[in-house]
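Only one protein chain is missing from this complex, and each of the others stays in its spot.
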Amino acid sequence: MKAKYINPFIKATHNLFSDFLGVSVTPGAPFLKDESSGMYEVSGIIGLAGETKGAVVLSLSRESAIKAISKMEEREYRALSNEVIDGVGELINIIAGNAKQDLLEFRIEISLPGVVTGSEYKIHWPEGIPVIVIPFESEIGKFSVNVSLRDIA
Amino acid sequence: MNRVSIQLKIFSGIAVILLISVSLSVVISVVNQRNALLETSQRDVRITNEILNAVIRNIMLDGEAPLAVSTIEDLQQVPGLDQLQIYRRDGRVAFSDFETLDFVNDFQTFMMFGRTPRQDDEEVSLEAFQRTVESSTPQVVENIADRQLEFFFPIINTADCRVCHGSDHLVRGVAYYRVSLQRVFTEIDRGRNTLIIFFLGTGGFIALVLFSLMRRVVIAPVQSLGQVVQTVGQGNLDVQAEVRSRDEFGLLSQQINTMISGLKEKNRLELENSIIETRNRENQKYLDNIGEGLLLIDSERKISPQYSRFISELFGTDDIAGLGLDQFIYPDEHPDSDLRRELRDFLDVIFDSVQTEMDMIMSINPLKDLSLQVSSGEGTRRIIIDASFYRIMEGDRVENVMVIFTDRTNLVEVQEELERERQRSDAELEQIAAVLRIGPGSFSEFSADAHSVLERLERLESGSGGLDIEALARDLHSVKGTARYLNFLAIGESIHEVETHLPDAADAKLSAGFFPALDRFRRDLAGIEEIKTRFLSFSAASSQGDAAPGARESNVLEFRRAVQRMIGEIADQQEKRIAVKFRGSVRNLPDFRSLRPLLIHLVRNAVDHGLEERYERLAVGKDEEGRIEFIFSRTEDGGYKIIVADDGRGIDFDAVRARAERRGLIEEGKRLSRQDLVKILFSPGFSTRDSADELSGRGVGLDAVQAGIAEMGGRISVWTQEGKGTHFTILIPENFSGQSSGNDG
Partner (left out) sequence: MKILIVDDSGVMRRIHKNTLLEQHVKDEDITEAPDGASALEIAERETFELFLVDWNMPRLDGLSFVKHLRASEKYAKTPIIMITSEAAKYNVMEAIKAGVTNYVVKPVRGNTLWEKIKDYVK
């Protein structure tokens, strides 16, 4: 998977958290996903279709999800409420939509976001396409961006 | 000229008419009333006189003169009569003496009258009295000053009277009455005053009504029309006379409006004419002189004939009127190419999607900071343009789109030049450090190689043929490798620029970019020489023992440092993580001046083509960090063995085959072993200059490496496995004294 397909998602994530939500984030070393590595309690999922295919997942710890949405809405949430889950869907939508700006080589349609929560869930990624995990450390907790995109080069 | 306002005129007109009619009415009615009153007075006096006459006569006929006297005296007390007197015809008051009594006693015989007391005497000698006596007709005298009326009635000497008074006279005397007209006149005055007040009141009201009517019907329309006409006279045609009434003024307003729109139309035509004229004259002057490229696109999506000369200068073309914008910007692209279609689409939405704001449309402006190659008389050059689009609306429709081009070439070039300068000065320190580290030896080698290349380039520049372009290209490339390796970044870049513009054949036409690139190379090389001179004087001044500290250093160590630095820079640009590892106990390699560019070439190959990007590596299950390994060892026969290994993707033999077919090196579809393909990989002309990538080898590939190794009497072999990596193994004999690969001309 070429960096030019991964970097737009990292950039969009960075913009969203660092520039928009004002949360300082540090990306860690990316790695290849195996089974459930890099997944936290709340995951927003968006499917990518069009001239390529794939999926992108924003996975947040419970704490970071609550804090991120509290910052976004400027309203204090304390629990993993429906509002927070709805907001996580919006976060992944923003990441996927913004990333398209720099994915110049192909036209991509993004799906509606889905959000899963809990400690025991498995995401069925598109078959045969590796998933790259970019872990982030931040002042509101841990989260990761998981990108799986078929190269068309 | 003093203008009297129509308002004042009408107002004073109405006032005068009013005054005259009021005065006339008052005079007429006063006169009528006065006459009526006077007539009444006269009638009253006449009746009174008749009564008096009858009474006195009857009394006198009875001979009772004293009774008559007392009757007169009583009547004199009647109110309304200022004075009542009976005069004899000689003007004396009757009964004031005994003259008549005596005459009567003498004249008749049947009766004697005794003398009774007499009246006060008084004589009247008025003209009216005389006229009455003479004409025996009553006379009226009006004494206006005293507001009195005097009546003179004749007392006729009737037949009865003649018995006593004789018949020698017709008039016996005169009855005189004086009546005061004070009351009458007071009444007349009161009536007049009432009349005046009444007339002034009603007249004033009528005048007011008339005036306001006039104002509304005449003055206001005249004034507003006057204003309109005045405004029009001052040249403002954006006024309209209000058509309020259906009278002559309404008609006049309509006529004025017709006249205004006629003027407007005339003005518009004149304006249009002058616009067309000045467009052709002034606008052209403007268009010729502004430092902006300005053009108009009509609704047919074609460039209008009016555009600024700057456009022609910027794009080096003329006669663009009638072209589509996409055709003008991308003349070399196919009309159906993405670029041209995108620009057409963009222009279409500016024209058609009028609900959409321009700021939204401009966010996808395809002509923002666009770098273009334009060709004019003297070759091609690069320009960087920025275009802004503006709608020119006609109602709800976009009539034209104005495009303003800004030339950002200089700006960008200045920025680039500044960046180069900055790099150059940064690099200078680095270079000095590098020279200190590696010693003047390697430096002189580089300098000699660079001069050799420069000399050949200058021969090319002056047009003398007979050059081996392929060899020049190879040597140029190798000098570039050394420059990078020595961290001479600026000169490395100027050599790269020269490479880009190097012609395919010695007699081919040189591109416009070749000359400035060569100039830069020359300048940069002079700069390097300068550093060298400075360095030499520095080392001469330094203590003997410390001079050229790098000179004693192992060339493998020096190579290692240079390679690590080089890879560090390239890796970041390519989204790669690379670890370089050096192994082996060899401290110094033979003929390192020739060997070094070849090794660098292999490293570059490994970095550029061998190693995958970080995520690619992750995706295939490798570490994010790629590895390049150098193993230096001695062979049993005293020679040297150098292995350059990477753990990248390995040689893609399908790609090699495809490229070889494309280059015409092998027949299409021919079955070839991997061995054969490896041979092709090392054959001259396999790698091409068509991929103008700053990092990858251009025109000089593994064939150059193999040629260099062969010159040293050595050989090179390759091991590769898909997904695992590529290892190059070089063997060189111990006692080979090779010649420079760069100096053979």
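Just so it is clear, A and B label the chains in written order, and each chain counts residues from 1 on its own.
Going forward, a contact is a pair of C-beta atoms (placed from the backbone, for glycine too) under 8 Å apart; a residue touches a chain by one contact, two chains touch by 3 or more.
Just so you know, these numbers come straight off a predicted model, no measurement behind them.
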{"item": "Residue among B:Ile364, B:Ala508 or B:Ala710 that touches the chain left out of view", "value": "B:Ile364"}
{"item": "Residue in contact with the excluded chain [from B:Ser23, B:Ser353, B:Thr533 or B:Ser554]", "value": "B:Ser353"}
{"item": "On subunit A, residues whose C-beta touches the chain left out of the figure", "value": "15-16, 20, 69, 72-73, 82-83, 86-87, 89-90, 93-98, 100-101, 103, 107-108, 110-113"}
{"item": "Subunit B, residues in touch with the chain not shown (by the definition above)", "value": "345-346, 349, 353, 355-357, 359-361, 363-364"}
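The working rule: only the chains that are shown with their structure count from here on.
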{"item": "Where subunit A and subunit B are represented by their mean Cα positions, the distance between them in whole Å", "value": "47"}
{"item": "List of subunit A residues in touch with subunit B within their complex", "value": "1-7, 29-32, 130, 132"}
{"item": "Residue numbers on subunit B that touch subunit A, as the complex places them", "value": "575, 613-616, 618-621, 624"}
